[in-house]
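Of the protein chains in this complex, all but one are displayed in their positions.
Right after this comes subunit A.
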Amino acid sequence: MMLLLFAVFAITLVGCSLMVVLHRNPVTSALFLVVAFCALAGLYLLLQAEFLAMVQVIVYAGAIMVLFLFVIMYLNLKRDVEDGLQFALRRGAGWLLGILLLGTAALFLSRGWAPGATTEASPPPIGNSAAELTSILLLVGIVGAVVIGRGRAKPPGSEEPAP
């Protein structure tokens, strides 16, 4: 069962990661990245690192991906195929970094540095209600800013500007 789950998550992860790099449309790439993050979270769950899995989904799939999408949408989306000298340089740098990463991974694996018996991986059950409260506090802050800072053009039902 575990092996099957591992296979599913791992194949999804590798497949989606490849699609991120290979797909031509940046938005589609970003969405594949989301799936990849979720698959990674599944792997964490299999390793019984529930907290890490949750954070992976919340922080990476949630927050960081939104940031990615924002940046992509701010950039010019019309040119989705790039070439020229700059692109060649970038491609070279990409290869270099990829080889470096593989080399490091190989080094770690050959030395047997994979973590042995892990200690308690998860932090204690989430008892920090301060975080949840802070999120509501921030939400109220945002709503307040919108209410106070809303433009002069008002929707029906709101107050009319003073003479």
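Note that contacts are C-beta pairs under 8 Å (C-beta built on N, C-alpha and C of every residue); 3 or more make two chains touch, one makes a residue touch a chain; residues count from 1.
Rule of thumb we're sticking to: contacts and distances are computed from a predicted model.
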Choices "Pyruvate dehydrogenase E1 component subunit alpha", "NADH-quinone oxidoreductase subunit N", "ABC transporter permease subunit" or "Biotinylated protein TB7.3" - which one is the UniProt name of the chain not shown: "NADH-quinone oxidoreductase subunit N"
Contacting the left-out chain in the complete assembly, out of A:Gly62, A:Gly103 or A:Gly141: A:Gly141
Interface residues of subunit A (partner: the chain not displayed): 50, 125-130, 133-134, 136-137, 139-141, 143-144, 146-148, 150, 156-162
